[in-house]
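Excluded from the complex is one protein chain; the other protein chains are retained at their positions.
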Amino acid sequence: MNPIRKRRLQLIVFALAGVVATAAVSLVALRQNIDHFYPPHRIVSGDAPVEVRIRAGGYVEPGSIEREAEGLGVRFLLTDRAGASFQVAYDGLLPSLFKEDQGSIVVGRLAEDGLFKADQVLARHDENYTPPELKDLDTIP
Amino acid sequence: MRDPSFYIWSAYAICVLVLACIALRPLASLRTAKRRARKLQNQLVDHA
Partner (left out) sequence: MVSLSTIFHRSGSSRFFFQGSVAWIRWLYVAGILLLVVGMIWGLFFAPADRLQGESARIMFVHVPAAHLSQLVYLAIAAAGVVWLVWRMKLVDICMTALAPIGCALTGLALASGAIWGIPTWGTGWVWDARLTSTLVLFFLYIGLIALRGALAGNQRAAMAVSILALVGAVNIRIIKYSVDWFATLHQPGSITLGGPPAMAPAFLWPLAVNVLGFHALVAGAALAAMRAELVQRDARTDWVRSVLNVGPKQAP
């Protein structure tokens, strides 16, 4: 490689290293805001702002879904499967993938008493793809 | 949302359409480029 080309290559490497460093720093700075949702432990610990429109997410606690006698109202618990959980109240149609033990994202406001009033519920799918015949298995062999 | 098959078909149809564009566009532009080059070369020959 001749000297001119070598210098060009060095310049590129330096410029790239600079860009990567800048991006890394800004990502770390943004990290607080770029997360799509607050996990249950941050809702429980009081990290999440009250009465501000936020997103929160977790797994639907099995057996916690209570439907109101009239209308579409529903209440359920979202858990991180590690002890922390919070209750969500929602009035509307649930996505078809919304099921017990599945991930869910809720958009809405956290009330002072810790109840999350959702105006939108999204189902979160995990990375597992399993045919229906294997539904009894927890993991793919 | 009641009938998911519509969504599946639309996804595949869009995919085939986009892939057809990706595959056919270069062939079409090669034809155009060749035709223009031929015209240009003929002009150059005429001027010489």
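As written, the chains take the letters A and B, and residue 1 is the first residue of each chain.
Keep this in mind: a contact is a pair of C-beta atoms (placed from the backbone, for glycine too) under 8 Å apart; a residue touches a chain by one contact, two chains touch by 3 or more.
Note that the structure is predicted; figures quoted are calculated from it, not measured.
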Among the chains you can see, which ones touch the chain that has been omitted? A, B
Contact residue for the chain not shown (choose from A:Arg8, A:Arg53, A:Arg67 or A:Arg81): A:Arg8
For chain A, which residues touch the unseen chain? 5, 8-9, 12, 15-16, 19-20, 23, 27, 31, 34-39, 57, 94-99, 102, 105, 120-135, 140
Across the whole complex, the chain not displayed is touched by chain B residues 1, 4-5, 7-8, 10-12, 14-16, 18-19, 21-23, 25-27, 29-30, 32-34, 36-38, 40-42, 44-45
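Methods note: only the chains that are shown with their structure count from here on.
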Any idea how many Å lie between the Cα centroids of chain A and chain B? 41
